[in-house]
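Here it is, the structure, as structure tokens.
Yeah, one chain of the complex is gone here, protein chain that is, but the others are all in their spots.
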Amino acid sequence: MIFHHLILRVVTKLLVGTIILFALYVQFHGDFSPGGGFQAGVIMAVAFILYGIVFSLESVKKVFPEWLVHKILALGVLIYACTGIATMLLGYDFLDYDAFAPLHPTHGQHWGLLAIEFGVGVTVTGVMVAIYYAFAGRPPSLPDEDW
Amino acid sequence: MISTIPHFVFLIALLMLFIAMVLVLLRLYKGPTLYDRVLSTNSFGTQTVLFIGVLGFLCERPDFLDIALLYALINFVSTIAILKFFRYRAIGDILIEREAKK
Amino acid sequence: MLRSIFTAIFLFALWYLMSGIDKTLTLVLGAGSSVFAVWIVRRMDEASNFKCLSVHLRPIEFGKYIFWVLAEIAKSNWTVIKIVLSPNMDIKQKMYEVPFTQKSDLGQAVFANTITLTPGTITVEVEADHFLVHGLSYSFDDHAALAEMDRRVSKTEGIVDL
Partner (left out) sequence: MNIFLDLLQVIAWICIFSGGILVIIGALGSLRFPDFWSRLHAASVTDSGGVILLLLGMGIHSGFNLITFKLLLIGVFLFITGPTSSHAVANAAWVSGIKPLRNKHKKPGIDK
């Protein structure tokens, strides 16, 4: 049954790695070019969604299990909050990034933004994949091989 | 003098892409079948990618190319997703008819 | 294993060419990202029933093939443009079967995508040993042209096996 959707499957296999790399590129270049956590999370989720659409929902659930999605969703918020609390523990205001490098405020801003954006990206990935699972997990009216 | 010509050329290219987008939208409005509409949505997306690229050159902000790449990606995935979704819906309708016969 | 290393190097080169920033932090993040991407791709390969994509391509032959395809695209674009602009559009549509001789999945996908990329012909369905192709202005020469393309794609398949 491979040949029915051969082109889609080969192209997906070729593209998925590049899409994940592009997501991480947008994630970590938020301060040089347009982008940041929100876009990066959506692109990362798109890689999994494309894989789930072209292959089956079970195989994407093997790659990115459902319990992990819910854990990751909370982990992002935790990273965000912990960054803020870390700045407070260092004696500054909540989310005052100067705390990370008091001598070089620019560097401090850079590190703080990187951490915050990472938290946002992780949460958005989790939310998008969770929405996809919730929609696609309804009982199918057709086996996945027949479409 | 010569530095204003690129500006002009990019402006004309934007205008052409805009006309093409309007023509494709007309097909999207008229298209008799669902697949005509999906096709015109897809080529509208390709034209939007080119539009964003040219706009980035016109504004002298090549960062727009990242957004163009992102748009091309989303366009591809959404086309595949729409096709799969409508395939399911058609089957769902048949199931509903079967249940109605019972 | 060799395949994973090559993929990681390729992805890191892509990262560097996209960002163009030489700072240590960015390069370290890039290396980490490419390793992460390779890890996810390997997991995906293991999870699906369609196993690893085998890559059999000769780079130099493939480069020559790309230039040949660009010339073909120019020619067939001209044909389709003439049909679009002529007042009575002279369309002779036909569905016909095109046999393929490629052995790997990637080669077949390259051939099918090249058929679709040249305006005037579109791959509609992939069967076990042939493609179903829809032609816009069908003439008997199309079979010979597509057989030529098939021969050239088969030539790009080769010994490089990752």
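Each chain gets a letter, A, B and C, in the order it is written, and its residues are counted from 1.
Just so we're on the same page, a residue touches a chain if its C-beta (ideal position, glycine included) is under 8 Å from a C-beta of that chain, and two chains touch if they have at least 3 such contacts.
Predicted model, so just to flag it, every value in this text is computed and none were measured.
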item: Chains on display which the left-out chain touches in the complete complex; value: A, B, C
item: Missing-partner contacts on chain A, residue numbers; value: 7-8, 11, 14-15
item: Touch list for chain C against the chain that is not drawn; value: 14, 17-18, 20, 70, 73-74, 77, 80-81, 83-85, 89-95, 112-114, 116-120, 122-125, 132, 134, 136
item: Residues belonging to chain B that touch the chain removed from view; value: 2, 5-6, 9-10, 12-13, 16-17, 19-21, 23-24, 26-27, 32-33, 35-36, 38-40, 42-43, 46-47, 49-50, 53-54, 57, 62, 65-66, 68-69, 72-73, 75-76, 79-80, 83, 86-87, 90
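Simple rule for what comes next: only the chains that are shown with their structure count from here on.
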item: Category of the chain touch graph - line, ring, star, complete, other; value: line
item: Between the pairs A-B and A-C, the one where more C-beta pairs touch; value: A-C
item: Inter-chain centre distance, chain A versus chain B - centres from mean C-alpha coordinates, in Å; value: 25
item: Distance from the mean Cα position of chain C to that of chain A, given in whole angstrom; value: 28
item: For chain C, residues contacting two or more additional chains; value: none
item: In chain B, residues with contacts to at least two other chains; value: none
item: Residue ranges of chain C touching chain A (in the complex, touch as defined); value: 7, 11, 14-15, 18-19, 21, 26, 29-30, 33-34, 36-38, 40-41, 43-50, 53, 105-106, 108-109, 112-113, 123, 126-128
item: Chain B partner contacts - residues on chain A that touch it in the complex; value: 8, 19, 22, 26, 33-35, 39, 43, 46, 49-50, 53-54, 140-142, 147
item: Residue ranges of chain B in contact with chain A within the complex; value: 63-64, 66-67, 69-70, 73-74, 77, 80-81, 84, 87-88, 91-92, 95
